[in-house]
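All protein chains but one are shown at their positions in the complex.
Presenting chain A:
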Amino acid sequence: MEDQKPTPFADLLSGCLWLALAISIVIGSWTMDRLEHLKVSTYTAPGVVPGLLGIAIAIMGILLIVRSLRAGALAQMQIPALNPLEHWRLLTALALCLAFSLGLLGSGLPFWLAAAIFIAVFVFIFQFEDRKRAGTILRGAAVAIVFALICGGTIHYIFQELFLVRLP
């Protein structure tokens, strides 16, 4: 839960991204239809507010860039070595969540089954190291499947049957 302070170089990069986004917003707002054919006042044109917000974000982006440069962002400049193995937990979780949301949901599978497949795979993968060390891989798979089926069924029952909420 502790806030980790990012490096000045990371701040420099995020400042540049904000500035780029802000410039795009300002250009988008400036080129937006001002609805003059409807005799709309300049002050109520649709692009006024996003344009001003873009300018504000641009100013803050520039401040962030200046601050990071003063903190020595350029001296510490180095592209971080991205080793997928170091981030396997994050990448796997992201891939599983995306596969469930974009692939399994809406694919025709009943919701409880889609949810159970996702939960079982997730639990099995993230407990695999510990299970392997303890020599209980098969037990781990069984636990993951039973837990996933119970959760999938319970979520389906509570949302759809008890509270009448439509499931994806």
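The rule we apply is simple: a contact is a pair of C-beta atoms (placed from the backbone, for glycine too) under 8 Å apart; a residue touches a chain by one contact, two chains touch by 3 or more; residues count from 1.
In the analysis below, contacts and distances are computed from a predicted model.
Q: Refer to UniProt and select, among "Probable sugar-binding periplasmic protein", "Cytochrome c oxidase accessory protein CcoG", "Transporter" or "Carbon monoxide dehydrogenase", the name of the complex member that is left out.
A: The chain we cannot see is recorded in UniProt as "Transporter".
Q: Hey, which of A:20, A:56 or A:77 is the one touching the hidden chain?
A: Counting the whole complex, the residue in contact with the absent chain is A:56.
Q: Touching the missing chain, which residues of chain A?
A: So the residues of chain A touching the unseen chain are 1, 3-6, 10-11, 14, 18, 25, 28, 32-33, 35, 38, 40-44, 46-50, 52-54, 56-57, 60-61, 63-64, 67, 87, 89-90, 93-94, 96-98, 100-102, 105-106, 111, 115, 118-119, 122-123, 126-127, 147-148, 151-152, 155, 158-159, 163-168.
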